[in-house]
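Heads up, one of the protein chains got dropped from this complex, but the rest are sitting where they should.
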């Protein structure tokens, strides 16, 4: 069993906001992250898959296939978008990095099985200081 | 003459949009950066000042003073904000990194003179790949 | 179960020295790290906690709370200090990164439980080339 | 049980090529990586070992010993070399990062036991975007 | 006048070799870099252009145009290539980073004028430790 990790980047706007709370409560809990007009980040995402080495290629999966899957299933849905207002990727969910991580897991899991490997970890850095990991 | 550079970070939402153009023209010129609901970045900013070394301290300027100035004059104006909708920092300007760089120069120039040094460069990275510098 | 990692930095002086050995033996084992007047590092620390996502906030823990805990329990004890001479954080222990890692685990474990999560890993980089991890 | 990771770098040329395939098939599967004259990388390698802390030194292993082992068993075999043409380190294997990772595991496993610790992970980054890990 | 820098990466094989010298002299001067089968690097390149801000766009140049130019004029010529054996980009020149830097300057200078800006600097990092700059 060998593990392959591919990194991608995307830039998105969002705000942290619980629609069941008033603005005061949102500000108290989420601080500057609840700024009504939003703010944004350069997110970095690492996707780790695991599997056996294919003896014909020396690969777990072909990186071109993993890159294409990540771009179609994730990057195209979120890059240069507003996570709260554009599309339905995060619909009905607070756009915390934790929730984003789980949504991306669901968006990738089947496609990676179709490549002959298993999704092991989705990791997202919102900033260089704060990172979220999900192992399913 | 010695040069001191201090780095800070901020996260902001924005879109690239010329209000004199229609949506088609904005999309043609600015591409995904013109997404109507905005997108965002973790900006990194480096401010370089120059001056003589004060023999009593060994400093050009005290880093605490430069940090306080950068936070009050710049970071508090833009961090976790929407550059186009919040406050008047970028008012009437397209929020390109080039324009942002010149506005930050104006916001810092006098305060750095008051610290006994001269502003030399404002550099901003919108992403790790794209950086803007202004020398006044 | 989701994992959240927060990074902090601190700068400290120390030396590697076993008081039961003479200077020759300390130099033989610890090399330049046994320089009698000490040396120092910019340490980077990553603290990983795990837990369930709170549906009201989308968070495992509020990053502000984790940051406050890390600063109070760790950074304030070691930043701009001499690990061997200041305070009692490392008292009676050789200030290797391995020992520092275990002491920081003990300093954080209960506070993270009080935030509703579980401490998963303390990782410390003494330099960009050398890193220590402890999982309890 | 505590984990220590040491990072090293090396630069090498290689190409991805299955000798059982013709050039068309190699280009189809490996793309630009099958360029007949080869290409190259700055590889970064992280070796993680685990063990108990020695109370006399505060160390799992002495970093000088781990560095010497990594340089002799790995870096000297591959740095400023062509992985496909020089020496027998990768002989008979497609020089994918996956295969390189397993070969490096075999080159280090016994030497680390001789230092009193256990090899836990070999991780290699071919570029900043693509990383392979092997845990034995 | 404002300065814009764009970063790109490429991976290439090469060796340092003066064809007027024998192997002993090449090894003496170039060391491991003269390994006959070559070695390789992940090169990072930063291209800085300067100009006035276009008031309609807020841009010095459109980053998409600069990226397209860099990819067509430079990256496509060198990425996943052998600098000494493939194409004529470095023909007749020792493939030192110094020479590579000057060749890339010549490959970009006119195209950047056509974008309405002036080439200011070509910077190349062969490794994280060694960087070359050329200002024309």
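We just call them A, B, C, D and E in the order they show up, numbering each chain from 1.
By definition in this document, a contact is a pair of C-beta atoms (placed from the backbone, for glycine too) under 8 Å apart; a residue touches a chain by one contact, two chains touch by 3 or more.
Nothing here was measured: the structure is a model prediction, and the numbers come from that model.
Peer 1: Using the contact definition given at the top, list the shown chains touched by the missing chain.
Peer 2: B, C, E
Peer 1: Which candidate, E:2, E:16 or E:47, sits in contact with the chain we can't see?
Peer 2: From the options E:2, E:16 or E:47, the contact with the absent chain belongs to E:16.
Peer 1: In the complete complex, which positions of subunit E touch the hidden chain?
Peer 2: 16, 18, 20, 29-31, 93-96, 98-99, 101-102, 128-135
Peer 1: Provide the residue numbers of subunit C that touch the chain removed from this figure.
Peer 2: Within subunit C, the residues touching the omitted chain are 9, 11-14, 31-33, 35, 37-42, 79-82, 85-86, 127-128.
Peer 1: If the hidden chain were put back, which residues of subunit B would touch it?
Peer 2: Residues 1-8, 48, 53, 56-60, 62-64 of subunit B touch the chain that is not shown.
FYI, only the chains that are shown with their structure count from here on.
Peer 1: In terms of residue numbering, is the interface formed by subunit A and subunit C classified as same (over half shared) or different (under half shared)?
Peer 2: Mostly different residues: under half of the interface numbers shared.
Peer 1: Have a look at D-E versus C-D and report the one with more C-beta pairs in contact.
Peer 2: By number of C-beta pairs in contact, D-E is the larger.
Peer 1: Could you state the distance in Å from the CA-based centre of subunit A to that of subunit D?
Peer 2: The answer is 29 Å.
Peer 1: Of all residues in subunit B, which are in touch with two or more distinct other chains?
Peer 2: Within subunit B, the residues that touch at least two other chains are 128.
Peer 1: Under the stated touch criterion, can you name all the chain pairs that qualify?
Peer 2: Between chains, contact exists in these pairs: A-B, A-C, A-D, B-E, C-D, D-E.
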